[in-house]
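With one protein chain removed, the remaining protein chains of the complex are shown where they sit.
Right after this comes chain A.
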Amino acid sequence: MTKTDSASSAAGSTDPRLDGHDEQDLEQHFDATIARDQRIEPRDWMPDGYRKTLIRQIAQHAHSEIIGMQPEGEWITRAPSLRRKAILFAKVQDEAGHGLYLYSAAETLGADRADLTQRLIEGRQKYSSIFNYPTLSFADVGVIGWFVDGAAICNQVPLCRSSYGPYARAMVRICKEESFHQRQGYELLMTMMRGTDAQREMVQDAVDRWWWPSLMMFGPPDDASPNSAQSMAWKIKRHSNDELRRRFVDMTVPQAEKLGVTLPDPELRWNAERGHHDFGTPDWSELQRVIKGDGPCNAQRMERRRSAHEEGAWVREAASAYAAKQSRRAREGAA
C-alpha cells in the first residue's frame, strides 16, 4: 500500500520492465494466483481490465461511504438524546473512515485521490443509489442502520475474500465496524417500538419507504448485470447480485417479525421447498432513474459534497502553506 507500489503498478502493462518478459507468462502467473485463491498485491502484474474494474468498484464504494454521511448526518443536531447523538456522531465518523480506507486501497492501484474526488463532484463516477433518498424522521436513522448497513454487510462480508489484497483488508476493517452500525439501528427501532403509537407508525413508515430502495442496493438483476461474470471470474466479486439480495431478505424477515413491523411486499412468503423466501420484484426503472441522477436527493447530495470541497479549499491550502513554512524554517535553522 505504498506510493512506490502505486507509482510502479500504475504503469500497468506499458511498464518498460516488461520488455524482458513475455506478457503471456505474466498473465498466466496472474491467472494461477487467482486460481489458487491467493491475493493479488499492488506491485503484481495485473491485466488492465482487472485494474480498471477494481478502481471503478473501489472508488464507487468509497464515494458511497462519503455521500452516505449526509442522510444520517442531517439528524445529528436533532437526535433526541445525548446518547443517540454520540452514537450517531460515531457512526457518521465511521462512514468517513470507511471512505478513506477505500480511497487508500484505490490509490494502491495508481488512482489519484484528488482526481477521484473531482470525478465524484463532476458526476463522472457514481455512488450507491440508496443515499439519494431523504431521511424524513428519526426512525429513518434506525432503519438505515438496520436495512442499509445490513445490506452493506451482506455485500461486504464476501468482499473480505476479494482477490485484491488491499481491498479485502479494507473490507475486513469495515465489516467489523458495520456490525455496530446495524445493531445501533435495530436497537433504536426496538426502543421506538416500545414507545407510543405515533412512534411505532414512524418506524413502519420508515420501513415502508426504505425496503425497496434497500433491495435495489444489490444492483440490477443478474441477467441485466453484464460486468458481473468477469468480476466473479477475477474473484473481485464472490456472489451474484440476486444471490446477495436473497440472503438479505432471508436474514431480514425474522428480524422484522421480532421488531413487529411489516415489510411492504405482498408477495413475500416463506418457500419451504426452496428453504428461502419468495419476494416481489423491485421497480428496476426506479433504480435506473435514481442512478441516472433523477432520485429525490441526487442534486442535493452532490451540491453538498461540492460545497464542502470548495469551502474546505482554504483549509487545505493554509495547511500546505504552514507545512511549507515549517519545513523551510527547519532547513534554515539547520543551515
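We adopt the following convention: contacts are C-beta pairs under 8 Å (C-beta built on N, C-alpha and C of every residue); 3 or more make two chains touch, one makes a residue touch a chain; residues count from 1.
Simple rule for what comes next: contacts and distances are computed from a predicted model.
S.K.: Any idea which of "Biotin transporter", "1,2-phenylacetyl-CoA epoxidase subunit B", "Phosphate-specific transport system accessory protein PhoU" or "Circadian clock protein KaiC3" UniProt assigns to the chain that's been left out?
M.R.: UniProt protein name of the non-displayed chain: "1,2-phenylacetyl-CoA epoxidase subunit B".
S.K.: With respect to the chain omitted from the figure, which of A:W270, A:W284 or A:Y322 is a touching residue?
M.R.: Considering all chains, including the one not shown, the answer is A:Y322.
S.K.: Using the definition of touch stated at the top, determine which of A:Q93, A:Q230, A:T262 or A:Q300 touches the missing chain.
M.R.: A:Q93
S.K.: Give me the chain A residues in contact with the hidden chain, please.
M.R.: Interface residues of chain A facing the absent chain: 1-6, 8-9, 17, 21, 29, 42-45, 90, 93-94, 97, 100-101, 104-105, 107-108, 113-115, 117-118, 121, 166, 169-170, 177, 309, 313, 316-317, 319-320, 322-324, 326-327.
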